[in-house]
Structure formats: structure tokens, C-alpha cells
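Every protein chain but one is kept in place in this view of the complex.
Up next is chain A:
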Amino acid sequence: MSGTATRAMRLLAGMSGRSIAAVKTPSRGVLAGLVLVGMAPQFLPEFYVTLLNYIGLYAMVALGLVLLTGVGGLTSFGQAAFVGLGAYTTAALTATADLPGWLAWAGGSAWLALLIGLALTALVAVVLGSMTLRLSGHYLPLGTIAWGISLYFLFGTMDFLGGHTGLSGIPPIEVFGVPLDEGREIYYLIWAFLLLAMLTTRNLLDSREGRAIRALKGGMVMAESMGVDTSRSRMIIFVVAALHAAASGWLYAHMQRFVNPTPFGLSTGIEYLFMAVVGGAGSVWGALIGAGVITIMKQWLQDVLPALFGASGNFEAIVFGVMMVLILHRARDGLWALIARCLPASRATVALDPSAAPLPHRTQPSRGEVILEAREVTRRFGGLVANDRMSLQVRAGEILALIGPNGAGKSTMFNQLSGVDTPSAGDVLFRGRSIAGLAARDIARLGMSRTFQHVRLLPGMSVVENVALGAHRRGSCGVLPAAWRLDRDEEARLLAEAARQLERVGLAEQMHEEAGSLALGQQRILEIARALAADPCVLLLDEPAAGLRLLEKQALGQLLRKLRAEGMAILLVEHDMDFVMGLVDRVVVMEFGQKIAEGLPDEVQRDPAVLAAYLGDVQ
């Protein structure tokens, strides 16, 4: 691998926040931390309690960004605006004496205002998300910058929101009739919210939906081919991050008992992002560390810098900005990763329950049935005809190889079959049903599964979790059950299925290793296990032998023979003739987008057209 590629891989691994769910968990440390958090208001002076309140509020917003940025690879500068939405909703509903008649029902109760604020936030997030999430990743942050600025100006200009002076007289939150009107009291509510948010986020990441979210960074095509609706996953994390921010805003409004537009501007939105990145956007703990470090440093710098520079102003931003650039250069995983490295905690492995009930299987087709059929498939790119009336059939229990010289149109054909691309003319049939034009994830659900020419795994995730991603469509538990651990039964079944597939392909020993640590040959086998986890009836393999050593090729060949014997239909696109000819049942040869030969390996090898294509015309 070239130096650049290694570097790029390292950077990728860095940003993907290695092993989010299986992050080192110092559980004794967590307990001690909880006790400290609980005791803090009893012995700390008022100033520090207030500081801790702010840290809690900020950490909640940063936590949303961990999910969005560190895990999902998206980002938002508009989180402060969502905080503002939560804060202003509750301020307007609880502090306005004469609400208009149609809103009167909503006034007075802080808890009702929380629900309304969350609903409103979810609505705005869905609208913003549906506009930007289908576009490439940088449109969301740009959209959120614009949204952050617009909302800030609106807060400042709307009369019923108090303009730039803001709204005051917000009542305290009441819990069982007890008003929380002191910093020491609301402290417990803030930290309860934060800890709950951290817990549910960790639960979510360690689940079926969580794997789908973590797969976003492995490339959209891979995730979609595993049956993941990537737009939906992106929308989920954007909405969840927005809800965290809105809840923080609600607490903030009732803590301050006053709101004005200043803390909800774009610069605060940027500060939230700084917290997530400085702390470590790959871990829920990073949010807490980042919020703590930035809040305390800001406090300190605001005392020191004006004296140093001899003028007053927002100078701490200079320090934060420089710090941010340095962290992105030197320690992409943030401070938490540095701390975690020093902790003696052991790496948690995914618990497997072999006794979990197996997942339902589809009824496999009988041997010889035509599983996948291309009929006169043509794909044009402008004037170029990459596939010209290509037809082929793959039957259950056979291996078909699609071969041809470079540029023959094999990869294009592969894309037509797997739903990554749509043919210009002709049809693709899966068990008699037309699938041309269907999304890759819907084709995956029908029972077609694939691997990639360039291995696409989530290098920081364990082998077994990578395989479980393939079984995505065989589970159904959504975000809420995952957050509250109501999905454990299904989760155990999914993981047990993944473990079974790993045994089937002979990778059981590597089950708990990080996928990125495997050799290339093992990674290709892992991709096959992931494809098998979807319970497919046809496997499409894109150059499975590329880059493998001889022994690895032999192991791969054995595995494919075994799968064929079990009745699987296999189509492989391959360059390696030795590998192909000894293994497959039939061969289709392409050149210049057209089929030039089809038949048994021996026949094809003697075919004059094929010889001409590979060796040039023999005069």
C-alpha cells in the first residue's frame, strides 16, 4: 500500500473513533464518578456548582455532536440554535402571562413545555434534514450555519420573544411539587438528564440501529448493500442530536430564569463542536471531557487574556481555535482517547449467547433454479455503451464467473446486477421478479448479497459486529427499544447468527478482534461471512481473489466450493484465470461491453474469440 493510502487509512480510522461501543469501560471509575457527581453540591461552593451545571448542559449538546460527528461523520454548527429553540419554547409558554387562546392549554407547565419544545425541535430537524441529508456531507453543516444565523436573528427581532432584551420571569421547574429554584437543586436534574442521555446513547450505539449508524462512515454503498437505509440512519442521528440540544436549552432556560438571543448564536454553535472534538468525538465520555475542559478553560482565559492583551474581548476563542487545529493535527481522537490509553481497564468484548434462538431463514430455492438473470442489459454513459445487450443466468448450486479484459464492462455489469446502478435498457430478474431500478437495500432484502472489490469493512469494529451488520434486515428493533435495552433478545439472536456465519467460513477464532487488524485474505472472507449473514440465495463477489496470496486463494476456493455444495448461487467477477478455471462451473466472457463467449471453463479457454480478446488476434 502506498504511503498516502496508509496515511489516509490512518486518518479515517482516527476520525471513525475506534470501537465506540467497546470503548474501554473503567466501570469502577464510573461508580466513583457517580458518587462524586452526587456529592458535589454538598461540599462545593456555589461558584463551582454553577460551573458544573454549565458543564452538564454543554455536555448534553456535545453528546449529540459525538453521535453526529464522531460516529456518523456528519456535523452541525446549528446546535446552539436547537438549544435556543428548546429554551425559547419553554420561556414563551411558561413566562408569558397572556398566551393567545389557541395556545392557552400549553401554558404554565414546564414539563409540558419540554414536550412541546422537543416536538418542535424534531419537526425543524426533520425538515432541515430532509433538505440536506440526501446531498453530500458538507451541505448539512452549511445548511445548519445558515439555519443557526437565521434563527438567531429571528430571536432578536420577534416582539413576542422579547427582541434583543429577551424574556424574563421564567418559573423554576417543579419536580413532585418541589420547585428547583436554586443552582444546587437543578444541578441534580441537569446531571440526571446528562447521565440518562449518555446511557441511552451508549445503548443505542451498541445495537442493530447503532451498527447501521456506525456503518455510515464505512461508505454509503456498503451500508446500503447491507440493507441499511442510510438516509434514515443519518436522519435519526441528526434528530437525536437536535433533541439533546433542545433538552439542554429547556434546562438552561429554567436555570437562568431568563433567556436572550446571545447564547444561541453561531459562535456558541461552533463552541459546542469544539467541545465534542477536543474531548473526543468518538466516545460519549469525550462529550463530558470536552465540555469540562472548554468551560473551565474559558472561565480561566477570560480572566487571564484581557489582562495579557490589555483589551477586553472574546480572546479565548483564539486559544480554542489554535487548540482545535492542533488536536485535529496531532490527536484526532481527542483528549478522551489520550486518557483512555492510560487507564488500566480491559477491552470489553461483545457478549455472545450461543443458545439464542436462531433467526428465521428464508426457504432456499431448489438446486438448479434460475436465481439471477440479466436480459439484454444495456448501460450507456453518454455515447459510451459499457454494457451492450448482456444476458446471463446464475442458478442455485452453481458458480458462474464473469471474466474479460480490463475495460470490458464487468464492473458496470456487476453494478447493474447489484442495484448500485440502473440499466438504460433491458431487465434484471431475481427469482423471476424484475429488480432493475430497485434500491440496493431492497435488493439485499430479497436475498442478494455482495462483497466489494476494495474491502469495505468498519476497521474499528469487532469482526462479529461487522458480520452482524449483514443481518441488519433480519432484525426490526428501532431506536427507542435500543436506547432502553428492550432489544436484547433480538440482539443476541443477531450476534449468534453472526457468530454462526463466522464459524461457517472458518473465522471463529478472530471473532472478537478488530476487523482492521485482519490480513487482507481474512478480510475478504469476513466480507463473505457478512454477506452470508443476510441469509441470501445468491452471492455476488467482486474480484474476491484480488491481492490474495496462494494459500489464501486456496482457502477462498474451498469456502466457495462448500457454499456451492450447500446450494448457494454464486456469481464472481474475476481477473485471476487460475483461480477461476479450477473452481467455477460456467464462464461468461465479456469484451467491449458484449458477451463474446459462454460455456464450461475448458470450452471457453479454447474459444478463438476469447483467445483473441486476451492475447490479440493470432494470424
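Worth a mention:
The working rule: contacts are C-beta pairs under 8 Å (C-beta built on N, C-alpha and C of every residue); 3 or more make two chains touch, one makes a residue touch a chain; residues count from 1.
By definition in this document, contacts and distances are computed from a predicted model.
Per UniProt, the protein behind the absent chain is "Branched-chain amino acid ABC transporter permease"; the candidates were "Thiosulfate-binding protein SoxY", "Branched-chain amino acid ABC transporter permease", "Transmembrane protein, distant homology with ydbS" or "Oxidoreductase". Among A:328, A:385 or A:577, only A:328 touches the chain left out of the display. Checked against the hidden chain, the listed residues A:51, A:112, A:126 or A:154 yield one contact partner: A:154. Within the complete assembly, A:313 is the residue of A:108, A:313 or A:368 that touches the hidden chain. Only one of the listed residues, A:113, A:204 or A:220, touches the absent chain: A:220.
Along chain A, the points of touch with the absent chain fall at residues 4, 7-8, 11-12, 15, 69, 73-75, 77, 130-132, 134-139, 141-143, 145-147, 149-150, 153-154, 157, 216, 219-221, 224, 230, 267, 270, 273-274, 277, 309, 311, 313-315, 317-318, 320-322, 324-325, 328-329, 332, 440.
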